[in-house]
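Reading through the structure tokens given below for one structure.
Missing here: one protein chain of the complex. Every other protein chain is in place.
This part shows subunit A:
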Amino acid sequence: MTREVLTQQIKKLLDEVLLLGSMVEQATFNAIATLKNRDIHAARQVYDDDQTINEKRFAIENAIIITIATQQPMARDLRTLAAILEIITELERMGDYAKGIAKVTMRLGDAELPIPIREIEQMGELGLGMLHRALSAFVNEDARTASKIPAEDDAVDALYNEIYSELVNEMIADPRLIESINLLLWVVHNLERLADRVTNICERTVFITTGELMEMDTADEEENE
């Protein structure tokens, strides 16, 4: 096997993507927990930790640029590096969503309000499950698995619509809660967008394998952007 240096560099980059992915998963999980526990201190931690996610993304981007400049990758190698560039951007944005949820926890403070935390947790579990499997499929270049994951977004969308209606009804019933519930609407919006972005990761996995760039699901992405 030739191109040992390039092969090793790509392998290392894929490990870094997994690491970034796990940081994002943890941040999202923790952010939802801060909301559940109304833990402002922990929320501040999630908020601040987003900086580490951003730095990791830039470090990977920098390493990719160096790899392209020094190794002149072609074909599948080039597609893999281009896909990583796209995916780390998606992950970094997902990190921003977690930060956004943590910010909501901080802004809510100890205000009394009914939070549909079970449903929010469920949205988070679904989205994070999709993300975890999408990243596994990516590093394993498993286009088959990747192409099935986007369909799961429908369940996340259904939950989003359900919680959205519930929260809007609460708002109508008690206008004093408008500001607080508006913040909660952002929480579910962020979780819904997280699942949408998983679809983009799956598209890149298919791209690496087939060389074809194709959209798997965009309808609700455009609506909710």
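Following the convention adopted for this analysis, a residue touches a chain if its C-beta (ideal position, glycine included) is under 8 Å from a C-beta of that chain, and two chains touch if they have at least 3 such contacts; residues count from 1.
The rule we apply is simple: contacts and distances are computed from a predicted model.
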Chain not present in the shown complex, as UniProt names it (candidates "G-D-S-L family lipolytic protein", "YciI family protein", "FdrA family protein" or "Phosphate ABC transporter ATP-binding protein"): "Phosphate ABC transporter ATP-binding protein"
Residue touching the undisplayed chain, where the options are A:Gly21, A:Pro73 or A:Gly100: A:Pro73
Residue numbers in subunit A that touch the chain omitted from display: 1-3, 6, 72-79, 211
